[in-house]
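For this depiction, one protein chain was excluded, whereas all remaining protein chains were kept in their positions.
As written, the chain order gives the labels A, B and C, with residue 1 at the start of each chain.
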Amino acid sequence: MHKIPIGVLGASGYAGRELCALIRGHPGLDLAFATANAQSGTTVELPYGGNVTFVATEQAPLSAAALVFSALPHGTSSEWVSRATESGARVVDLSNDLRIGNGPAAHGVPYGLTEVRREQIRGAAVVANPGCYATAILLGLFPLLKGGLVAAGSTISIAAASGVTGAGLTPRLDLLFGEVTENFRAYGAGNTHRHLNEIRALCAETGADVDVLFTPHLLPTARGILATMTVPLTAPLADVMQPWRQQYADEPFIELSDVLPELRHVVRRNAVRIFAMPVAHIRTPTLIVFAALDNLVKGAAGQALQNANLMLGLDETAGLPA
Amino acid sequence: MHKIPIGVLGASGYAGRELCALIRGHPGLDLAFATANAQSGTTVELPYGGNVTFVATEQAPLSAAALVFSALPHGTSSEWVSRATESGARVVDLSNDLRIGNGPAAHGVPYGLTEVRREQIRGAAVVANPGCYATAILLGLFPLLKGGLVAAGSTISIAAASGVTGAGLTPRLDLLFGEVTENFRAYGAGNTHRHLNEIRALCAETGADVDVLFTPHLLPTARGILATMTVPLTAPLADVMQPWRQQYADEPFIELSDVLPELRHVVRRNAVRIFAMPVAHIRTPTLIVFAALDNLVKGAAGQALQNANLMLGLDETAGLPA
Amino acid sequence: MHKIPIGVLGASGYAGRELCALIRGHPGLDLAFATANAQSGTTVELPYGGNVTFVATEQAPLSAAALVFSALPHGTSSEWVSRATESGARVVDLSNDLRIGNGPAAHGVPYGLTEVRREQIRGAAVVANPGCYATAILLGLFPLLKGGLVAAGSTISIAAASGVTGAGLTPRLDLLFGEVTENFRAYGAGNTHRHLNEIRALCAETGADVDVLFTPHLLPTARGILATMTVPLTAPLADVMQPWRQQYADEPFIELSDVLPELRHVVRRNAVRIFAMPVAHIRTPTLIVFAALDNLVKGAAGQALQNANLMLGLDETAGLPA
Partner (left out) sequence: MHKIPIGVLGASGYAGRELCALIRGHPGLDLAFATANAQSGTTVELPYGGNVTFVATEQAPLSAAALVFSALPHGTSSEWVSRATESGARVVDLSNDLRIGNGPAAHGVPYGLTEVRREQIRGAAVVANPGCYATAILLGLFPLLKGGLVAAGSTISIAAASGVTGAGLTPRLDLLFGEVTENFRAYGAGNTHRHLNEIRALCAETGADVDVLFTPHLLPTARGILATMTVPLTAPLADVMQPWRQQYADEPFIELSDVLPELRHVVRRNAVRIFAMPVAHIRTPTLIVFAALDNLVKGAAGQALQNANLMLGLDETAGLPA
């Protein structure tokens, strides 16, 4: 069977390596090249086995790829998205550059939250893959926002925690094992995290009149995100999980849970697990909503591949660890 | 120098062992006995070195102790508090039984949140030591509550995370290393955690008209609690940390931080570290407040010893790791 | 396509769950039943997604399975091996009961170290699956032993370390997260570990005149075994890796490394990675040999499935994560 050639720009980080590994395991795709400037010429092992040798990004044979994933740094990526499209490739951009809420460059670029934007993604030339936190938060909140169930003028308070691979594979003193083990801390507090823009933008597109307060935390784990979200409602819900069941019927990668989601339920899988429950001893009708995913799979490389499958006319689930 | 004899009931758990270790290191106290029914007769190593041999609780020579700590299970502890007081000992009860908000037995028993109830604790016969989460949350919120700064009718949303020693030293399948490592999950969600009662009761005593939504999480760490709290305000604060500076001036164990608190700042220390900051991109004036402590020290054995020092007329800081 | 029905006895432990998960993902097998006495009737999540509901072992429809895996406890398993064979099923026994070196019951039962006993395993009615440590150690040493390269009368000193899933899913105080994190210790020292028998027996079968000193350690990880082995040689080797290259040419699951093996190279894979190097500053010609594998995959469920594939006439690699 002929396989479709795929390129990965910026493949040396955690998300890039995960992409290479997923492409290697995909029945219909072939990894044409993987680039990394600092590690150009070096061969690294991939998660789940196998390895890849990087070429310099400037040497990437863009025209040899039918689709290119860009896992280049924020700010650098958008230029390479242009180069790749000019070479005739479709592009899934994993950076922040072209995501909704991040300025004029994002206009007309479908936001790759697959379950919410599937029809725009199918056949698109360029897709902006969502941030890892944004994916968990927005898939968790979307049925309430779209259904008009969130109290007008209220604040959704979100405490989310991520494993350290979310911070990338760059040597940083505060990410050393000795500094992270047995530790836990917030960062990007006070609504200063990069993903806030896309979260606010998609909330606004649903017409919900709501503010978001998002506080990320760094977990002593390699992978996984859990978002714990307090949502003031217009009125109590008789059937708490009904909005999610209705919105996500037949979705292959969304798991509605009947217990509290845990990271171990979702790591190494292209799944998001969602659970909501009412709150006792409180006057305001309020739901607490949990969403868990693997930041490198459904929060990055897996969702990117899910989008690529749609863009290329393949089975949306092909090559994805369910 | 004459040392005051101290007993520990229920000493085989994490909090009980920490108490034994702190008593051993205290310049003015002597460990007269430590009880543990299932491990009666066995000798275990203490944190920070040394060891202790347990006697059965029924064999505890209560009258030999000037003060007894009870780290017995909830429900069992209050009976032993009575026995110990009848034997003439003062008692610090680490269980839930006598804490405010937990029924009529708690009437007249000072709530041992030292920095808030110091004068009632000094010289008391019995003190109910607060829960670990409650200590972090209430020390973090108290200056705002007491100052009338929290918006009336609002909900304070609290996501807190604790290391596994908070769940005790009982073999449980879900606390095995293989189930906790690389994992993260909420528990006691929907305002069902045992500490909610004391949190709500102390909030009410301040006169604040506020609801609390408390969601605890289990961290893959041994020790430490971080509480992340969203607090709607009556009005923005010009000097954000001023309420804490005013309330906690000269407190030896409260550290007002100028950076986001981390567990590693407080583990193995009788300290709570507090930091508050305003939130951008939100219409409601809101603070995000962080409080971090070691669940076994300031959240349990350390605060218990701090209270015992007051009850016995000793230097409040004696024997406590600052 | 018709799938072959498979049963798993004692499926509630780590190895049993891993077996269920691998069978679920196998293109030619179907999980007919999975038993667990204490958890009979309960449904649990499997690694890599999906779930399974256990029946009581006594209720297992043995005759419905073409092949049964027994992950029952040592001592209990052999009886069920007999029952299953009487029902007409082939059996892979993961317990210690029928392994070489463990008494007369093991006579005539092929030892399921696949790469060493492949021809005996192919078509066998019962196979005794090796212990996890034994698999790493024996695959690492076999080319030296068989080649007569180990100094006669010498001692091979082996320090090996395993993640905690090797100790099973039974609640034990010393396996709680709080006791294992940031800890490391030996156990079963002084040549008292259960796997020593099979290690010594296979060494003896090669004709090597050698003693083994095996010291296992408990790692603060969930999975993985690394064995570090000091081997006195008859003479220095000009081409150190030659014995392994020769012995294991074309083996699909043996990876000869050119760097020091790490657990992360092999976890969740049915692979063993082997590396050997000479030692400086020492008079006796000596090799240091490293072997790494996942204790639940190549060290248990994966190798068991590899053997089952051979017994059933399937592709040896089917359903195995390479």
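Methods note: a contact is a pair of C-beta atoms (placed from the backbone, for glycine too) under 8 Å apart; a residue touches a chain by one contact, two chains touch by 3 or more.
Bear in mind the structure is a predicted one, so any value in this text is a computation, not a measurement.
By the touch rule given at the top, the unshown chain touches A, B, C in the complete complex. Although one chain is not drawn, the whole complex shows that of B:Arg83, B:Arg122, B:Lys146 or B:Arg268 it is B:Arg268 that touches it. From the set C:Ala64, C:Ala125, C:Ala159 or C:Leu256, the residue in touch with the chain omitted from the display is C:Ala159, counting the whole complex. Within the set A:Thr57, A:Thr155, A:Asn191 or A:Thr221, the residue that contacts the chain not displayed is A:Thr221. Of the candidate positions C:Val44, C:Ala105, C:Met241 or C:Ile288, contact with the hidden chain is made by C:Ile288.
Mapped onto chain B, the interface with the missing chain covers residues 45, 48-49, 181-182, 265, 268-269, 271, 321-322.
Within the entire complex, the positions of chain A that touch the omitted partner chain are 14, 163-165, 169-173, 175-182, 220-222. Seen from chain C, the chain kept out of the figure touches residues 153, 155, 157, 159, 161, 163, 179, 181-187, 189-192, 196, 200, 211-213, 215, 217, 219-224, 226, 228, 230, 232, 260-264, 267, 277-284, 286, 288, 290.
In this text, only the chains that are shown with their structure count from here on.
Among the chains in view, A has its Cα centre nearest the centre of the complete protein Cα set. For the pair chain B and chain C, the distance between C-alpha centroids works out to 46 Å. Shown for chain C are the residues that touch two or more other chains, namely 181-182.
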